[in-house]
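Dropping the structure in here first, questions after.
Removed: one protein chain of the complex. Kept in place: all other protein chains.
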Amino acid sequence: MASDLPICLSKVSVHVKHHVLLHGINLDLTSGPPTVLVGPNGSGKTTLLRVAMGLLTPTNGHVTWNGQEIAKPVGRAFMFQRPVMLRRTVHANICYALGAAGVPRPKRDGLASELLASVGLEGLADRPARHLSGGERQRLSLARALAKDPTVLFLDEPTASLDPAATQSIEQLLLAASERGVKVVMSTHDLHEARRLAGDVVLLHRGTIIEAAPASKFFTEPSTELARRFLAGDLLL
Amino acid sequence: MPDSTSALHLVLTADPSLVAIVKLSLAVSLTAVMVAAVIGLPLGALIALTRFRGREFVIVVLNALMGLPPVVVGLIVYLALSRTGPLGSWGWLFTAKAMVIAQALLVIPILAALTRQTIEDLWVEYRDEFAAMNVGPLARIRALLWDARFSLTTALLAGFGRAAAEVGAIIIVGGNIEGFTRTMTTAIALETSKGNLPLALGLGIVLIAILIIVSAAAWFARRAGERLAG
Partner (left out) sequence: MHVFNPLIRLGCALAVATLLATATGCGADQDRSIVVASTTSTQDSGFFDYLLPLVKERTGITVKVVAQGTGQALDTGRRGDADVVFVHAKAAELAFVAEGQSTKRYPVMYNDFVLVGPADDPAHIAGQRNVLQAFRAIQEHEATFISRGDRSGTNIAELALWLNAGVDIEQKKGSWYKSIGQGMGPALNTASASDAYTLSDRATWIHFANKGPLRILVQGDTRLFNQYGVMLVNPEEHPNVKKELGQAVIDYLVSPSGQIDIAGYRIDGQQLFFPNANDPNA
């Protein structure tokens, strides 16, 4: 399928009732290693992800997907921080996502089982999805996102409330997907995770991009004062 | 129905006229709820999910119609189905079909209004996921209605209760004809007007017992459903 990349945000700002969530955002997301958004809470990471996904229309500025101003999210997927489980079994949740992605009915069962196996949930296929633990829900949500066979995968704090084992399994899945050619765009408040996964790092503070650089450069030679303080562990106010 | 026996005796001996009345009552009310569900549930979901001019006004009217007076509905259906009315050629007046229509009309606003509220609340949660999964409008309605099925079961029970308790509309459009359009409620009204108060009261208790059975059946269905699919 045609790719949605590159995703170009140009002079994007988002205002909600006098509250400025984002301003002056210029960012290009191109194929390659994962792009990781970092920054304190409230810096606009979630908003930026949603704009890039197309869930939120910016108040000013443009977003284009492979040059298109409007593009249905056929080739992009989003994993929410608190995913909603459909009130049916784990297996049925994946089948639903496959159906929404246009997979013909006869193929759904087989693909669903494969996806569940890839996230390690094959033993829970018949469990009601609402009975899953936090980590299991995240994995199911990731499987749902992957069901679309996306070219771009957005994830909003995918490991925020997970234990180390679950975190590791998610991170490994993301790296594997990235190696297959999926563009991973995610936010995290864990700098170590950013180090493990990035690609490119984008530091946000108070709704604007402070610095965007490849990981190798960002972590060793940050070019802005704020980035330096952030990496040193200061609270950015 | 024999006059001088008690309702308990009729129940214990499975008196055929009592059985016929109970069967008809259940058939009419359950069919009415099914018809009302086919119309009311998608209607409520549609109103919940679409934005249009006058939407708030529609919601206000819909909520108000939950209290639609049964005798008024009965009169309107009667005039519509009468031979001199627009639908007279159907010949449905004084039959069970007319009773189903009248009760369905009373139940539709209840189902639509309660569905609208339930779906709207659920939509707040599901909106982003559906947008991200690129789910089309019809698929959204189906998925939300299915996911809301436990709350909607309560709404369906409310609708059934309204239908089963109703007497004003169905006595007008059904005619309370013995063996054809006499239900529990119309039989109770008749026995009351004949002065057979103990029998009427007994029938009333039988009716309440039936309502409890239906409610219990719905409860068990829900429990089973929850165990299967959460």
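Side notes on the structure shown:
Each chain gets a letter, A and B, in the order it is written, and its residues are counted from 1.
To be clear about the criterion, a residue touches a chain if its C-beta (ideal position, glycine included) is under 8 Å from a C-beta of that chain, and two chains touch if they have at least 3 such contacts.
Keep in mind that this is a model prediction, so the values were computed, not measured.
Within the whole complex, the absent chain has one touching residue among B:117, B:154 or B:192, and that is B:192.
Within the whole complex, the absent chain has one touching residue among B:34, B:87 or B:158, and that is B:34.
Although one chain is not drawn, the whole complex shows that of B:100, B:132 or B:169 it is B:100 that touches it.
Of the listed residues B:63, B:82 or B:154, the one in contact with the hidden chain in the full complex is B:82. Touching residues on chain B toward the chain that is not drawn are 3, 23-24, 26-28, 30-32, 34, 82-84, 88, 91, 93-97, 99-100, 146, 175-178, 180, 190, 192-197, 228-229.
The working rule: only the chains that are shown with their structure count from here on.
Mean C-alpha positions place chain A and chain B at a centre distance of 47 Å. Chain B contributes residues 125-126, 128-129, 131-136, 139, 143, 146-147, 149, 226-230 to its touches with chain A in the complex.
By the touch criterion given at the top, residues 53, 55, 72-74, 77-78, 80, 83-89, 92, 96-97, 99-101, 127-131, 144-145, 148 of chain A touch chain B in their complex.
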